[in-house]
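Shown here is a partial selection of chains from the complex, left in place.
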Amino acid sequence: MRPNARAINQPRTINITRHYTKHAEGSVLVEFGDTKVICTASIEESVPRFLKGQGKGWVTAEYGMLPRSTHSRMQRESAKGKQSGRTMEIQRLIARSLRAMIDLEKLGENTITLDCDVIQADGGTRTASITGACVALIDAINVLLEKGTLKTNPIKGLVAAISVGIVEGEAICDLEYVEDSIAETDMNVVMMEDGRMIEVQGTAEGEPFSHQELLTLLELAKQGCEQIFVAQREALKSEK
Amino acid sequence: MRPNARAINQPRTINITRHYTKHAEGSVLVEFGDTKVICTASIEESVPRFLKGQGKGWVTAEYGMLPRSTHSRMQRESAKGKQSGRTMEIQRLIARSLRAMIDLEKLGENTITLDCDVIQADGGTRTASITGACVALIDAINVLLEKGTLKTNPIKGLVAAISVGIVEGEAICDLEYVEDSIAETDMNVVMMEDGRMIEVQGTAEGEPFSHQELLTLLELAKQGCEQIFVAQREALKSEK
């Protein structure tokens, strides 16, 4: 039995609060159950040096956790003087995922930076981050469209992400911390609205996983993402 | 005329939300108008090396700002690989202020770390941090008392902090960003409930300030802190 009697294919309650803070062009509080992440999108009207003069834009991301977002306090990365390998891995994943939903040519020479800061962690912080950053990114693009900076909409579609895994031999969707910490296999899937995939990252923490298990996990991920797309569309429906 | 027609001796609306996140022993969202800071208090049952074996405890603090808590995005300190001088100065101030309200002998060999993370900045982030951290610290101490780790209460009283300053020749209380950015003199005062002071930091940004101006600012700070103590007591009244 899962915590809160969740079905194996049932994601946690997903809340997406837009305009959560006031300065950023896009600002979203995303909640996957007790996992809470502030996702902001910041526009800069220039591009990194390697893109200068090509007429293309850029989307990048940074990720952080408040020191006490977790069960026991983690050392603050700015005090340690460097970001952990895990942090770097996650922010690279977020950036790649969000770039996939944008036509960088249509973005022009603008950069959008997505900051995903976890204020409370309970498993699935990277998938919540991608899900929330998608909405913040759309809000920021709309600012550029309204200002007339952009003439055509560079958005290709929504992006959602979910974790799936095998826990005590059973494949389940959207692992929370107590499940994640004992999972034999952990997989994160990032998906476009049409069901095609941007990222699949499966890791055997314990036993290796079989081809059949992989297929089951992919099916669960598809079902989970569909529910996330519903939540994203709902959040975006309200007027600005 | 001040923004929102505030009187010169009137602080912004102060909200203190306890139990804001679930893992920390003390967790507070403090709001001074549009300035919003998450303050958590984390207990560690040991002390730093320089205190080992003395039977005394320690209270320390760290401070950070989310990259887009500000008008334009700031570089993330963990990505830069170091904390700025401003960050270090503020977290040292917070730590000294909060230590003043604790009898470290009675705390025993325990350390409490206060993390103050600004999610939205509109002036006065350090004074909001001290004010919120005071409440988080009390909640954490109560955890230690309830668990029986502490036998006697080490809390000496509440601590509040407020900024005052001279803007366009006029002394005002609790500066918000549009005021702070043009202030001639900026002063932060940290006070105990009995009106005695823990810290006074006055800085002439433009013209030097006279003895008389200093006295006026101190009087404003006293009035402001009294209102903060009311808000803190109100927040602490509710049951755990």
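To keep things simple, chains are lettered A and B as they appear, and every chain counts its residues starting from 1.
Here is the rule we go by: a residue touches a chain if its C-beta (ideal position, glycine included) is under 8 Å from a C-beta of that chain, and two chains touch if they have at least 3 such contacts.
Everything numeric in this text was worked out from a predicted model, so none of it was measured.
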| item | value |
| --- | --- |
| Complete complex - number of sequence copies, 2 represented | 6 |
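Going forward, only the chains that are shown with their structure count from here on.
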| item | value |
| --- | --- |
| Approximate Å spacing (C-alpha centroids) for the pair chain A, chain B | 33 |
| Residues on chain B engaged by chain A in the complex (per definition of touch) | 21-24, 27, 34, 36, 38, 40, 42, 44, 62, 64, 66-73, 76-83, 87, 113, 115, 117, 119-121 |
